[in-house]
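One structure follows; several queries about it will come next.
The complex appears here without one of its protein chains, the remainder shown in place.
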Amino acid sequence: MTTAQFHSPASLADAVALLSDLGARPLAGGTDLIVQMRAGRAAAPAIVDLKRIPGLSGVRRSAEGGFIIGAATPCTALKADAALAAAWPGVVEGANLIGSVQVRNRATLAGNLCNASPAADSVPALITAGARCKVVGPAGEREMAVADIPVGPGRTSLAPGEVVSEIVLPAQSASGADAYLRLTPRTEMDIAIVGAGAWIELAADGSCTAAQVALGAVAPTARLVEAAGAALVGTRLDEAALAALSAACQAAAEPIDDKRGSAAYRIAMAGVLARRAVLKAAERAAARKKA
Amino acid sequence: MARVILPGAVANELFGGREEVEVPGRTLFAVVHALEVQGPGFEERAEGGGLAMAVDGVLAEDWSTPVGPDSEVLVVSRVAGG
Amino acid sequence: MSRLHVTTTVNGDAQEFLCDPGATLLDVLRGPLGLTGSKEGCGSGDCGACTVTLDGAMVCSCLVLAAEAEGRRITTIEGMAEGGELHPLQQQFLKFGALQCGFCTPGVLVAAKALLDHNPDPTESEARYWLAGNLCRCTGYDKIIRAVMAAAAELRQDQSSKERSPA
Partner (left out) sequence: MNAPTGKLANEDGYRVVGTRPVRLDGVDKVTGKAIYGGDFVAPGMLHGAILRSPHAHARIRSIDASAAAALPGVKAVVTGADMPDDAALKAADRTGDTMAIARHSMALDKALFDGHAVAAVAATSPEVAQAALALIRVDYEVLRPVLSIEAALAPDAPLLHPGHVTRGERPGKAEPSNVVGVTTHAKGDAAAGMAQADEVFEGTFSTPPIHQGYIEPHACVAQWNADGQAQIWASSQGQFMIRDQVGKILGVALANLRVVPLEIGGGFGGKTRVFLEPVAMLLSRKAGRPVRLAMTRGEVFRASGPAPGSRTVIRMGARRDGTITAVELDIVLTSGAFAHDESGPALLSATMPYTIENLAFTGRAVFMNMTTVHAYRAPAAPQAVFAVESAIDELAQRLGLDPLDMRIRNVARPGDPGFSGLPLGEVGFLEALEAAKAHPHWTAPLPKGQSRGVGAGAWGNYGGASTAEVSVADDGTVLVAEGNPDIGGSRAGMAMMAAETLGIDYEQVRVIVADTNSIGYSMQTGGSRTTFATGMAVIQACEKVIADMRHRAAMVWGVEDAEVDWRDGAAWCGSGENAGRSLTMKAIARRADQSGGPIAATGALMAQGYLPGVGVHICDLSVDEETGVTTITRYTAVQDVGKAIHPDYVEGQMQGGAVQGIGWALNEEYVWNAAGAMDNPGFLDYRMPVASDLPMIEPVMVEKPSPVHPFGVKGVGEAPIVPPLAAVANAVSRAIGKRMTHLPLSPVKVQAAAAEG
C-alpha cells in the first residue's frame, strides 16, 4: 500500500486541484477505499481527505423543501436527522444497512455511490427518490442524476479530478413514501444478494398515482425498472399488479453467479423483494396520508 | 503368552493384517517391546499417545501394569481433541 | 516517501507521532503509541476488534488513516477505566463471565460504552444490532448482552440517584 501523499484541503477548490493529478483518490468515510488499498485492489498514491472542507458535512433543507446531504456526511448522521428520516425512510434505512455502526459512523452516501458496487445498499432508494448530485471538478460544477453516476462494477461516469460534493433529495410528496429492503444471509455486516428500493404515491382512494422501483445487485449497476413502476400506477396494488411488478423485475434482472448467490436465485428474489419493498412503501404512504 | 487384539488399521499397517497376536510379556512394557519386534513402528505409535491399551478390560496408561499368561490386551486407537 | 507529523489526543493525553501517509490509525496505536489493547482481527472492518472512538463516534481504527487523527480526540480500551476504577461495563463483563479468550473484549467494551452513551436504556435487540459489528467466536454473545444490559441498568440507577442528590 504505497500511498505517498495525504492531503486534507480546507476548500473544494483546493481538493479539485489536488484531485486532478493522476491517481489521487478522494477520501470521505474510507470504508471501501481503505479496504481496497490494504488489499492492493486500489492504487492510491495520493489521498485527498474531504472531511475538513466546511459545508461538506451535514444535512441542509433545500429551497424546494428537499434535502442537501454533504458528501462527507456519515450514514448515521442521516438517521439522526428526524426530518430526513421522516421524509425519506427508504433512503435512510438503505444507508443504515451498510456494514456495522462502526462502518456507518464513517461511510457516506457519496462514497457508497462512487464506489459503484452493484450491491450498494443506498443507491436503489436514491434512484427511486429521483436523487440528483452536484459534481465539482476541474471544469467547474455540474448537476446530474444519481442513477447516472455508476456505469459498471467499480466504475463511474466521473471525469478524472471530479468529485461528488452533494447529494440532493427532492421534497417528499404529501402522499408518497419510500422503502428499501435487501436479502442477506446475516442480519447485519453483510452485502446484498439482492436489493430493492421502491417509492409509491397513493391517491385519496388508495390507488397508486406514481411508483418507482429500482433493483440492486442484479446488474452491473443498480437499475431503475420502469416497467415495474408502470405496472402499479392506477392500480390498488392488488395481486395482479404485484404479480406484474414481480415479472417486470425478474425480466429486468441480469445477475451473475457468484459466491453470494446464483443468478437464478437472484432473479427469483428480485421479484420477491421488489414486491415486499412496494408494499412497505405503500404502507408508509397510506400512514402519511392519514397523519 | 498374552493375547493382543489390534484395531484394523494398525493390524493392516504393521502386522500384515493379523488382528490377533500372541506375545510373551509379564508387563505392558514387555508386551509393547514384543509387539515392536513383530510390527516395527508400533512402539513409536504407542508412545506418541496415538494408541492406548487395556489389560483384561481396564484401560492402563501405566505400562508397569502386570499382564497375566492368559490376559487379553486390547489395543485402542486414541484421539486427541480440538 | 515523506512521513507525516500528526498531533492528536488519545485517552485525554496529547500525543505526537510520525506516520506514513498510508498507515492506519490501528497501526499507529499498536506501534509507535504502544497501545496494544486495540486488536487486529481482520484489517478490513469486518470484526470490530479494533474499535475505538474518534471524536466520540465508534469506528474501526483499521479503516481510519493515522493522518486523519490530526487534531481529533481518540479513546481506546486503555482509556475506559478511570485510574484504578473499572468502568461498570468492565466490572459487569467480569461478573457475568462475558469473555472467554478476551481478544474481542476491548472492541466490544468500547462499542458497548458508545451504545450506552447513545442509548442508556437499550432493548436486547437494540444492543445486539449495535454490537453486530463486533465478532465474538467464544461466547455465542449471550453473556456479553446480559452484561451490557446489567451495566446499562446500573448506570441508569447511578444517574437517577445522582439527579436526586446532586453532589
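When the chains are written out, they are named A, B and C in that same order, and each has its own residue count from 1.
Rule of thumb we're sticking to: contacts are C-beta pairs under 8 Å (C-beta built on N, C-alpha and C of every residue); 3 or more make two chains touch, one makes a residue touch a chain.
These numbers were taken from a predicted model, which means no experiment stands behind them.
Trainee: Please provide the labels of all shown chains that the missing chain touches.
Mentor: A, B, C
Trainee: Take the complete complex as the reference. Which residues in subunit B touch the chain that isn't displayed?
Mentor: Interface residues of subunit B facing the absent chain: 8-10, 12-13, 16-17, 41, 44-45, 48-50, 54, 57-59, 61-62, 74, 76-82.
Trainee: Which positions on subunit C touch the chain that was left off?
Mentor: 20, 30, 35-44, 46-47, 49, 76-78, 80-81, 86, 90, 93-97, 99-106, 109, 124-125, 127-129, 131-146
Trainee: Please give every residue of subunit A in contact with the chain that is not shown.
Mentor: Residues 39, 183, 185-191, 193, 259-262, 265, 268-269, 272-273 of subunit A touch the chain that is not shown.
In this section, only the chains that are shown with their structure count from here on.
Trainee: Treating touching as the only link between chains, describe the layout with one word: line, ring, star, complete or other.
Mentor: Drawn as a graph, the chains match no named shape, so other.
Trainee: Which interface, named by its two chains, has the most contact pairs?
Mentor: Comparing chain pairs, contacts are most numerous for A-C.
Trainee: Could you pull out the chain whose C-alpha mean position is farthest off from that of subunit A?
Mentor: Checked the centroid distances; the maximum from subunit A is B.
Trainee: Rounded to a whole Å, what is the gap between the Cα centroids of subunit B and subunit C?
Mentor: Result: the chain centres lie 56 Å from each other.
Trainee: From the mean C-alpha coordinate of subunit A to that of subunit B, what's the distance rounded to whole Å?
Mentor: That gives a centre separation of 69 Å.
Trainee: On a C-alpha centroid basis, what's the spacing between subunit A and subunit C, in Å?
Mentor: 29
Trainee: What residues on subunit A touch subunit C, complex-wise?
Mentor: Per the stated touch rule, the residues are 1-6, 8, 27, 30-31, 34-35, 37-39, 44, 46-47, 49, 51, 74, 76, 99-103, 105-106, 187-189.
Trainee: Once bound in the complex, which stretches of subunit C touch subunit A?
Mentor: 1-2, 4, 20-22, 24, 43-46, 48, 51, 54, 57-60, 62-65, 67-68, 70, 111, 114, 129-130, 132-134
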